[in-house]
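Heads up, one of the protein chains got dropped from this complex, but the rest are sitting where they should.
Right after this comes subunit A.
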Amino acid sequence: MRGGRKALLKVIILGDSGVGKTSLMNQYVNNKFSTQYKATIGADFLTKEVLVEERSVTMQIWDTAGQERFQSLGVAFYRGADCCALVYDVNNVKSFENLDSWRDEFLLQANPRDPENFPFVVIGNKVDVEESKRQVTQKRAMAWCQQKGNIPYFETSAKEGINVEQAFFTIAKNSLKQEADVELYSDFPDPIKIDGDTSVAKSAGCEC
């Protein structure tokens, strides 16, 4: 690998159509929310410079079309991903049930070196909608995350900017850890402490 550790973290956002992938990305990168988003066609990405564990890194956040129809393009877009954010809408149970297939599809297409330990983050979006419309409980979502290898879980509102920063911070941190792990194989001295998944377990709670 050229020039030591790369400072670019590639993050893929996946999930059903309309769960708020574009909104989350825009809220995180531009601190903006619009009700006028269009359905994403193909793929696009935004980048953001962030400071993680005293390192400045560029996060490259890929926003993809939510319809499974476009997944034949996946390979090109998923390749080299450092982290994958699986997004669902807490008010739409189907979008939650589809997380399994999004995760499988990603692992199949991205074909990461160590699929067992590839960092995912699960985001339940649209918690600003009134409670009575909620279809997926936090408990249910967290159980799923636990079962899939302790995936960190966040509940967010891209609209209100709730918890978005925290979710992406964890994404950045875990991506970096993934980077570090990969580089251990290539005999790079690694100053970044790789601890157990305690931070992951802590972040799994949601304050809202």
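Observations on the structure shown:
Throughout what follows, contacts are C-beta pairs under 8 Å (C-beta built on N, C-alpha and C of every residue); 3 or more make two chains touch, one makes a residue touch a chain; residues count from 1.
By our rule, contacts and distances are computed from a predicted model.
The listed choices are "Dynein intermediate chain 2, ciliary", "E2 ubiquitin-conjugating enzyme", "Proteasome subunit beta" or "GTPase activating protein"; the UniProt protein name belonging to the chain that is not shown reads "GTPase activating protein".
Note on the undisplayed chain: of the listed residues A:T47, A:S101, A:N117 or A:Q146, the one touching it is A:T47.
Mapped onto subunit A, the interface with the missing chain covers residues 2, 6, 8, 17-18, 35-39, 41-45, 47, 58, 60, 65-70, 72-73, 76-77, 89, 91-93, 126, 128-130, 132-136, 159.
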